[in-house]
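Every protein chain of the complex appears in place save one, which is left out.
Right, subunit A next:
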């Protein structure tokens, strides 16, 4: 506690601060707002709303699978529309939008010590285009023929043919247009996040002092900016095939005895484009979750994240590797079989940095001072479900093991565990963690406990047994399993059990939604830093933070984000903007 860090260690501000745009009316303050925090809430609310549509769709599917033949209104067409829209909403319009548009917008400026995103106006446009994309998507439910039922992967040729719901109606067109809009909107937001992290950091906030939350969101955004263009062109090309009769993805085809005019296109080209986007997409969702969960564990175990530098390099390594593994989704697609050797190898290599992250999370718990708060409980649930789902990824990534399991319920169970349940429990943990900053009040603890236990145990009971139904050989995307011989009667009972659990877990989400709304007014007052955390968002002069985030002076950063329980220091946390040396901090540099 002796030598104070000399002030000249902090670089002077390179450029003078720019005046923020100040809203003049209610409309520009809360609706057409340029404040990243308001945009974040708009993104989150929209994503949550459309997410509940996806939840209802999953219930409808589970009704059909759990109790076949009982619900006449679930026709095969309707069933395929449910699975398609459920998948697309969850992956794109909920998870991507919520992690990057929601958490990214709220946390990046606050955590790096910026007043706002660097391009606030473009940031605002990003949200409104996202909203338009969601509305176009929702419109397809009301269009003639209903939404597309092509599966969320939208594989041609079937996606644009009459045998598929929405294939020759409006469904597929609206889906493609909505995706194109989403990507345009995302690009506007994404450029903002990247430039803000690179250029908007406050003095002293070096890259190696960034909280891992920011590292996760930043890397995911860079990946999304590189991956989404592949989906964009695939959508445009399919739109041309469907609307103008081109043949990018359409070879010569006989449909129901009739020769179509297409010729020479390649269905597998679409799959390469789709998965060149689609695999990085898994990590676009996972990396923000990795980052956030690292911070949740560190704060609530009162301990620095173990191996910070390794964690940063693991995030970057996973991000880079995830661009060379895409064809592991295509082992049985009929691509050249020798690709299997390459993609199995790259896919299993990616397990190494991923495993390192898991080790570092559990080693952060080791000799910690673990507060079993709701965010910590959700973080523990994340580790369990992520490890489980990650390990079943080693089955599917190992080309020959994938052959019997591909396109079965095993795959459904795997990806729900690893990129459904795992990131979503992180979202829940993050909401319980940051809600006090956003609203100034805590979420209700008892409702939170209920929400946690039902969600965690329920989701595990849904998806763990489902792997074994897949192992039996039961294919996915079947609305009708009664004539499938490998589907035994006992497995049908298991399916009914899974459906009942799905309803219970879904109900817990309604309780959560109630908690979110109720606590805005009735929650316990939180104060500015209820978790006694070090990062800058907890050091704002006002809670909720005002427009401009930090009052008159931007904070200056003197230390890394993980000075918890520093020996010799009085408190068990030292905020990043606290000058001076305390105890024996050993910031990795």
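A few points about this structure:
One rule holds in what follows: a residue touches a chain if its C-beta (ideal position, glycine included) is under 8 Å from a C-beta of that chain, and two chains touch if they have at least 3 such contacts; residues count from 1.
The criterion applied here is as follows: contacts and distances are computed from a predicted model.
The unshown chain of the complex is recorded in UniProt as "cytochrome-c oxidase", chosen from "Fe-S cluster assembly protein SufD", "ABC transporter permease subunit", "Acetyl-CoA carboxylase biotin carboxyl carrier protein" or "cytochrome-c oxidase". Here the missing chain is touched by one residue of A:365, A:412 or A:454, and it is A:365. When the missing chain is restored to the complex, the residue among A:131, A:268 or A:581 that touches it is A:268. Touch with the chain omitted from the figure is made, among A:34, A:213 or A:398, by A:398.
On the side of subunit A, touch with the chain left out of the figure occurs at residues 76-77, 80, 149-151, 155, 157-158, 161, 163-165, 167, 240, 243-247, 251-263, 265-268, 301-304, 306-310, 332-334, 337-338, 340-341, 344-345, 348-349, 351-352, 355-356, 358-360, 362-363, 365-372, 377, 380, 383-384, 387-388, 391-392, 394-395, 398-401, 403-408, 457, 460, 464-465, 468-469, 471-473, 475, 477-481, 483-486, 488, 490-491, 494, 562, 564-567, 572, 584, 586-588.
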